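These notes concern the structure reproduced below.
With one protein chain removed, the remaining protein chains of the complex are shown where they sit.
Letters A and B mark the chains in the order given here, with residues in each chain numbered from 1 onward.
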Amino acid sequence: MISERLKIIAGQAPLPTDMLTRAELIEFADAHHVLGQMAVAWHGRVKGKLVEVFENAILRTEFDHRMLEFELNRLERALGGSDITPVVLKGGAYVATNIKASYGRRVSDLDILVPVVQLAETEKLLRHYGWENDAATDNAYDQNYYRKYMHELSPLRHVKRKSILDVHHALVPKTSRVRIQTEKMIESAVLIEDRKLKTFEAVDVFIHAAVHAFADGSFDTPTRSLLELNYLLQDLDVEQQGRLGFRARTLGAEMPIATALWMLSTTMADLHAKEILESEKLKPANCLVRWALIRKLEHAEGLAMAKFMLFIRSHYLRMPYTLLAAHLLRKIFRKGLALKAKGFRTES
Amino acid sequence: MEFQSLSVFSPKKVRDALRQGRLEMALGPFSMRLQGADKSLTSFLLDVYRDAPVRLCLEDVTDVTIHVRAPNFLRKYIRRQVIPDPGFIVPAVPLPPTLAPLALEMGLNLSVALKCCRFTTFHAAVVGSDKGCILISANSGGGKSTLASALMEEGYRLFSDEFGLLDHGNTVLHPYPRPVSLKGQSIQIVKNFAGVEWMSKTLSGTPKGDIAYRRARASDIASANQPLPAKLILFPSFQEGATSTTKEISKPEALMKLIPSSTNYHLLGEPAFTSLVRMVSGARAYEITYGSTAESLRITTELAEGTDL
Partner (left out) sequence: MAAGPYSERTVWAANKEDTLLQSLDDVTVAFHKTSGDTHILNFLSTAIINVLTEGAETFSSARPKILSKIQMSSEDCSDAIIVATFLELDDVGLISPQAGRQ
């Protein structure tokens, strides 16, 4: 069961003694990009070849973190003369603030958030200093779609370094059915020490991760997301945990938070998560959705159905029906063409 | 259970272990878990890897896993194909089951190139005397493998025909003596000087034409845990019928030529830089061009005499 694996990966349950099972677990963790985090959780507690396998995984994540560091540095350099102080989101924020969720984490793109009033100036400066539209979304339909409906610019790629920068002005699209009060989160954001960058305050960091996993997207990296939420929740002290429910309701994020807490208590037997969920009487997504989420995590029977459901839901959450049909048709058509062109790929 | 030469085990035991994914092989710094059901794979291993240390029951995790399998359910039974599955997504061209050995070799090369970060990894052939090694820097192609095979006949030890593995701690290159892969005309050339008993069956109809493998000697494998520093670095260029030339190049030039030939230099950062600087500082580097294997051998042995090898 994947949830058993989750606990082992987080260092909360013993490693399998049968070596074939153990080898398969390591391969699973690697395929789901959580081997580095597993290596950190098990540091100093293993012997034999596993020491080298873990060392190998950590080296890769250290590279990721260095690359991100350089991107943060280049971002600060580009925005240096202005008074724009972006909020760094997700992996970039975890690495910049050196919290548990960053240890051994694979990271790639840099995500930042600016208030919508600063968006035009931010974009102008970034384009001036080498960022340009990434080729994949540099066409009329996508550009129009992003400008009109999305909560972020289309992805920017730096012309020399080829790295990706996502500039957000909200946490969910304008048309989303889950209305998150991003402005309140920006107001409470705090300056990162020694940097001209901000991060959400700790409770909001957890809330954003939950929103990202359960209110925006198809839960495509279940193992990675749950591990992330697990570590972010661990970083909240008693006072912060106590505020979580109220803050979630204030921001309009009750459903994603409750779903996150429900998933953590169900799959990782997380008692804190259970307690908060019950004492605050928070309402998660409906049981069909929760069924689909668990199926996707467990890769069990019903997977095709679950995947399809979540794919539809991710679009349903984002846009009104009028847009939905046209957009989905176009996406399916494009994917079909891309598969034909690519020929063969191994399954992961 | 200790590792033993593959030849010690019965073919049936080897086939069963391969089927279940319980065959663990150790070569130099890497251990590999191999799995596959095709007969061609078992025969290949029994022949070409007969001296490799293996265990038939898993006693530990491994650095690398390769499962040679059908790309999807359909291809398991209809117009059968195989691909190497190393546990992560690779661009793998499906092959007929008779070419399963090639799938294995390609899968192993991809895994080492993409996954293993404990050493700075270069696309190179490496051979050694008892004092040091020769690093022949070139991308995948017949040239360096043929030269490496020729040097083996001159008494050099095979480290690898595909990878230079540079240790950060003490600037030595680690052996990883898998079989030497030879293409097209090189097959006959090497058969001639090594002897047909050292060569595998020729695989025909591969995406790159005919391929055959010169197996590593028991002595190469036995000394796989003895790394050595590089004394000579060569950048070879083969042109049919060309006049041989030799040109010594400076250390910074050698550095800047080796960096792009590495699969993980950028990923590793500072330790890769400092150990590469030490490696080029302790060796002499040359660009060489030649028109035949005999010439490449002559030039190399001449240059080797000028060093500490």
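In this text, a contact is a pair of C-beta atoms (placed from the backbone, for glycine too) under 8 Å apart; a residue touches a chain by one contact, two chains touch by 3 or more.
This is a predicted model, so every value here is computed, not measured.
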Only one of B:2, B:240, B:270 or B:305 touches the unshown chain, namely B:270
Which listed residue (A:77, A:249, A:283 or A:331) would be found touching the missing chain in the intact complex? A:77
Which parts of subunit B are in contact with the chain that was left out? 250-252, 255-256, 259, 266-267, 269-270, 273-274, 277, 280-281
What does the interface between subunit A and the hidden chain look like in terms of residue numbers? 63, 66-67, 69-70, 73-74, 77-81, 128-130, 159-161
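The rule we apply is simple: only the chains that are shown with their structure count from here on.
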Residue set of subunit A touching subunit B in the complex reads 19-20, 22-23, 26-27, 30-31, 48-50, 52-53, 55-56, 59-60, 62-63, 66, 344-348
Taking the touch rule as given, give the residues of subunit B at its contact with subunit A in the complex, in rising order. 20-22, 31, 33, 58-63, 65, 71-72, 83, 85, 87-94, 115-118, 266-269
